[in-house]
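Every protein chain but one is kept in place in this view of the complex.
First chain written, first letter: the chains are A, B and C, and each begins at residue 1.
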Amino acid sequence: MRVIVDFCIIPLGTGDGLSLSPYIAECQRILEASKLDHTLHAYGTNIEGEWEAVMAAVKRCHMRVHEMGAQRISSTLKVGTRIDRVQTMQDKISSVEKLLSE
Amino acid sequence: MRVIVDFCIIPLGTGDGLSLSPYIAECQRILEASKLDHTLHAYGTNIEGEWEAVMAAVKRCHMRVHEMGAQRISSTLKVGTRIDRVQTMQDKISSVEKLLSE
Amino acid sequence: MRVIVDFCIIPLGTGDGLSLSPYIAECQRILEASKLDHTLHAYGTNIEGEWEAVMAAVKRCHMRVHEMGAQRISSTLKVGTRIDRVQTMQDKISSVEKLLSE
Partner (left out) sequence: MRVIVDFCIIPLGTGDGLSLSPYIAECQRILEASKLDHTLHAYGTNIEGEWEAVMAAVKRCHMRVHEMGAQRISSTLKVGTRIDRVQTMQDKISSVEKLLSE
């Protein structure tokens, strides 16, 4: 089952607790290594692929951010699946942009 | 790795699209069969257990809701993990209620 | 416009960053003072009322948690509105429980 996920990870208990970018960057490296399509935005990362592979990558991010020192993590995921047709992340954006350009 | 999840599933493309309770009820049955601790609230279900078991139950919900006729699903998950101490769903509520009663 | 909201506030940059219950408890006091129907669960609080009143209460929570010392906040909201019929938080739960008891 294909899935498009929006993933936002928030580490807690990390020194000042304010600079999250080292943790986000490490998750980007994990996603890069996973070979899954992914796009960083200002409040999370979109990830596309097979359910098991995407969720395994999300788990690796949690485990790695804990290893980096975060005692606690709260993340938010939006999880989209559909069986009527195949739709990529780019398809979703393009269909909106097409309507806006008309 | 223990996890506390808040899971809210929204089926799309289901007849009138308005009555979601049959789909939510079916997910409750899946969670019941999974033996995971879970509590329904007005905008989702809290689930507690081992990461793999919880995520497997979430996937079963997506697959079952598709089987029931939903062509498309968008769900939202909040995913909490911590390595400093064990904390149950009830612990979280109790620690707030204790402060409120003081 | 009536709304049912699920609200989860995560303060960052708060000492150890791990004990969130004092902030959650303070938000419960704000919601109590707001006279809005609200129910705490293990991963957030459900709030019901008119859009403006609910969003004003959410903003007060952000402002108060900043005053308490959190330098940064990330919260998650699910926001439900419907125009086909009136539905309370309790209605949502009851309609699922009714199906489960059949």
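Simple rule for what comes next: contacts are C-beta pairs under 8 Å (C-beta built on N, C-alpha and C of every residue); 3 or more make two chains touch, one makes a residue touch a chain.
Remember, predicted model here, so these are calculated numbers, not experimental data.
Engineer: On chain B, where is the contact patch with the chain that was removed from view?
Structural biologist: Contact residues on chain B toward the absent chain are 8, 10, 12-14, 16-18, 20, 71-72, 74, 76.
Engineer: List the chain A residues touching the unshown chain?
Structural biologist: Counting over the whole complex, chain A touches the hidden chain at residues 4-6, 8, 18, 21-22, 24-25, 28-29, 39-44, 46, 48, 76, 78, 80, 82, 84, 89-90, 92-93, 95-100.
Engineer: Given the full complex, what residues of chain C touch the hidden partner chain?
Structural biologist: Output for chain C: 1, 13, 51, 55, 58-59, 62-63, 66, 71-84.
As a working rule, only the chains that are shown with their structure count from here on.
Engineer: Examine where the copies chain A and chain B touch and state whether the two sides share over half of their residue numbers (same) or under half (different).
Structural biologist: Mostly the same residues.
Engineer: Cα centroid separation between chain A and chain C, in whole Å?
Structural biologist: 25
Engineer: Take the average of all CA coordinates in chain B, do the same for chain C, and state the distance between these two points in whole angstrom.
Structural biologist: Result: the chain centres lie 17 Å from each other.
Engineer: What is the distance in Å between the mean C-alpha positions of chain A and chain B?
Structural biologist: It comes to 19 Å between the two C-alpha centres.
Engineer: Which chain A residues reach two or more other chains?
Structural biologist: 13, 71-72, 74, 76
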